[in-house]
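For this depiction, one protein chain was excluded, whereas all remaining protein chains were kept in their positions.
A and B are the chain letters, set down in written order, and residue numbers restart from 1 in every chain.
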Amino acid sequence: MAVDEQGSAPNAAGQVEAGTPEVPVIQAQSPPIAAKTAVPLAATALSAAIGPGHGSVDESVQAFEHPIYKTLLNVPGLSVAVASLDQLLTWGQKSALFMFPMATSCCGIEFMATAASRVDVDRMGAIVRGTPRQADVMVIAGTITVKMAPKVKRLWEQMPEPKWAVAMGSCAISGDFYRDLYPTIPGIDTVLPVDVYVPGCPPDPQSLMHGLMRLQEKIGLKRAGQWVPTEVRPETEKMTNPGVRRLIDPQRDPEVTAQQTRLALAATVDEPEGELLESGAEAVEQQLPQDLQTLLRERFEVEVFPADAAPIVARKHHLHLARTLKAMGYLNFVYVVASHWPSKDGETFEVAYAVRRTGPGTTLAQWRVQLAADEPIESLAEVWAGADWQEREQYDLVGVQFAGHPDLRRLMLSDDWQGHPLRRDYPADKACFPWR
Amino acid sequence: MATAANSPTESRYRLDQVDADADLMVLNFGPQHPSTHGVFRIKLILDGEIVIRAIPYAGYLHRGVEKLLEKLTYAQGVPIVDKNDYVSPMSNEQALVMAFEKLLKVEVPRRARYLRLIFSELQRIASHLLWLGTFALDMGGALGGGSTVFMYCFRDREGILDLFEAVTGGRFHYNTHTIGGNRHDIPLGWDKRVLAYLDMLEPRIAECESMTTNNSIFVARTQGIGLIDKDLAQGLGLSGPLLRASGVDHDLRRDAPYHAYDEVPVRVMVEQAGDCQARALVRVREMRESIRLVREALAGLPEGGINSGKIIKMPQQFKAQSGQVYAAIETPRGELGTFVIAGGGDKGTAPYRLKIRAPSLHALSALPWILPGHTISDVVVVLGSLDPIMGEVDR
Partner (left out) sequence: MDLIQHGFLRGIAYGLLIITVVMTATAWGMWLERKIAAQMQNRMGPMFVGFHGLLQPVADMLKLLQKEDILPAGADDWLFNLAPILTALFAIATAAVVPWSAQIVASDLDVGLLWVLALGGIMVVPVWMAGWASNNKFALIGGMRAVAQSVSYGVPLVLTSMVAVVFTGTMSLSGIVQFQMAHGWLIYWPPGPGIIAFLLFYMALLAESNRIPFDIPEAESELVAGISTEYTGMKFGMFYVAEYVHTMVGSAIAALIFLGGWDGPFHWLPGLHWMVAKTVILFVSVYWVRWTLLRFRSDQLMRLCWLYLVPMSLALLVFAAVWVTYFAA
């Protein structure tokens, strides 16, 4: 049915919010009264977006049809001919659904499997087109992140009417278990109207095909003049601010930030206190080779070799150690992990590095560097090229500064993101979710 | 043309602010493009069709998995990581539980280790099949010979999904590994089904080879394209088939054996050229090698329990107050590692910090080094040959 949000109000930015609660769900032949009661909450927004008269065929939502179509309908006697023509057109629309794969993650693989030999969605005339301009159905397959959502919205707007959306998989429907996390949106229906939900994680190929067949039914109903009422997902209704405002406005709401900080201090800082537990007391063996231990002890002033972790190297030796290791044949860069250690006195950071000597009998050299708050660490991007992106990721997620890095930008999150999500005081839970 | 960059650090970022008057074109390749294998964006700066500079942008699928894993207990993490590298979920689970087992000092029985090996190798075949299909799709288009290879590969991949479904009940995300063993033992007659499937698969791989790696157009499109030399591959931290295609003889299955790889030795496939063709050849040979490994492991599959006895009844059972552990396995994409700092959650029931070392992220970081000098057509081929999975890159 694909309600055209832009059709009734030209202002896209303002329209997004008003249009979003109106989320169509497939529902066969509900009477008009049921339709009215099914949309209790956001009625004002809906009437602005769709107009009154929910139970009948709404003129405004059929804006994509040529005016002559309406005129023809009013000519007496012609309606008989038009009715059969209409059936023909409906049949045409139903039988040739070109899909646009908005495939982001796992469901995209199952989407491909749907097009592949076993299920072969081509049987029902549905083929995949790479450009939104030639597609009828957008299949949103996979998690949609806050960073991706505006792009999905734009691709949706680039599709010509009449168009439909299928939300495939629980991530696209509700966000799944990522829904309360900072980077994902709680369901694609907060961004664009969805016609058919195909549940599953991921849904089987045959489920997707079933969903497409339900969509065909829905198209038939719509063309026959039966308004398929919109049904708001209860979760979407509960959202107080389901718009995409934050995506447009780079400045976050200060109240959210304040609440975030408050909750953070109350809930998520883990103080290492209390009694030691049974399995945690055991030491974890580390496989730091003996020659490396000797090297670290003699040349890099490392005294302590903890049994369950990598040795801590002073920051002043860090870069020199890296160069020495590379000269020793540790060519393969493995990881950089920064971690955040808040306490009552302030906060510290710890950065763990590992590099590998490849080949038979491979050895791993691991070391750690401890940093005070706001203290930068020398970047290893010039020693190992692979450190470049890894350090960018850690800068992005933990907020450690890497001095001398050639290009210290955020890697995962958008450039205007506030805060560093993998810090311990950055809550992942929904109370601070920027969407609400 | 098409030589590996030696010092891109000073040159590769300069054109980020390319001036508008220059006779260059900026082409945004992605984030939604038929050939980006998910949501990934490369800003290409083009002179005609030649790429002058390539600036990749990741993070369109960043889902906050590491943050989520800090909030869950150790046992709850397994189904979450299934979705990271969604082309080989088995490998994800193994990488995670192996780190936890190392941290919590849990022994895995021999039968479970064999089963893990079998799952991991079957998963490698499935993943490489999917790679071969999509790689051909990149080169031959959705309306052409590429899609035929794609259909063949998907048809054969379905067989492995069926086998996994018979064991775990899940077609795609399995949640079959637990700390200290496996959750599901194989059903009766499963090994015969596997062997029958492998017998069927071998000629089909040959069929796909004749349409791809033995095809002269394929060779013309891949030979000398996307060169990564040995030093660059090592420095970027590439691993798996990418590293082996660049002439580095390294495979964690042989060099740091886990599971039962010390009992079922692996022959490592190495190519010297370092171009897209070498990567394709390495992967196709690895499929054959995996078939051999599965057969051997099935023949030597020991009897016994599949669990350490510490069956998960309550997620709170596993606690670790301190310790930092890194465990890595060789997935179809390379070294997938899990770095865990213990001591988070309620009295050490959850990781304090967990980092997933994703091979695909390292693979993609090679792009600015190898793309300049190639045409747009080659961009697609190079990207396909790196076999990135965005779920793993962005996590």
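Here is the rule we use: a residue touches a chain if its C-beta (ideal position, glycine included) is under 8 Å from a C-beta of that chain, and two chains touch if they have at least 3 such contacts.
What you see is a predicted model; the values in this text were computed from it and never measured.
Asks: Could you tell me which displayed chains border the chain that was left out of the figure?
Replies: A, B
Asks: Check the options B:Met139, B:Ala260, B:Ala327 or B:Val393 and report the residue that touches the missing chain.
Replies: B:Met139
Asks: Please pick, from A:Leu78, A:Ala96 or A:Ala373, the residue that touches the omitted chain in the full complex.
Replies: Only one listed residue reaches the unshown chain, and that is A:Ala96.
Asks: Just to verify: which one of B:Cys276, B:Val380 or B:Val393 makes contact with the chain not shown?
Replies: Spelled out, the listed residue whose C-beta touches the missing chain is B:Val380.
Asks: Identify the residues of chain B touching the omitted chain, counting contacts across the whole complex.
Replies: Interface residues of chain B facing the absent chain: 25, 27, 33-35, 49, 136-148, 151-152, 155, 211-212, 215, 217-218, 220-221, 375-380.
Asks: To test your reading of the contact rule: which positions on chain A touch the chain that is missing from view?
Replies: Touch with the absent chain occurs at residues 64, 88-89, 91-96, 117, 120, 122-125, 129-131, 133-134, 136, 158, 160-162.
Just so it is clear, only the chains that are shown with their structure count from here on.
Asks: Between chain A and chain B, what is the separation of their C-alpha centroids in Å?
Replies: Taking the mean C-alpha position of each chain, the two centres sit 21 Å apart.
Asks: Going by the contact rule set out above, which residues of chain A touch chain B in the complex?
Replies: Its residues touching chain B are 102-106, 108-110, 112-113, 116-118, 128, 130, 142-143, 145, 147-148, 151-152, 155, 177-178, 181-184, 201-202, 204, 270, 272, 274, 276-284, 308-310, 331-335, 337, 339-340, 352, 354, 356, 358-362, 364, 366, 368, 381-382, 384-386, 388-390, 393, 396-397, 406-407, 410-414, 421-422, 426, 428-429.
Asks: Any idea which chain B residues touch chain A in the complex?
Replies: Where chain B meets chain A, its residues are 9, 13, 31-34, 38-39, 58-64, 66-68, 70-71, 80, 83, 86-87, 102-105, 130, 134, 142, 150-152, 154-155, 157-158, 171-173, 231-232, 234-239, 243, 248-250, 252, 254-256, 318-326, 328, 335, 337, 339, 341-345, 347-348, 352-353, 355, 357, 361-362, 364-365, 369, 390-391, 394.
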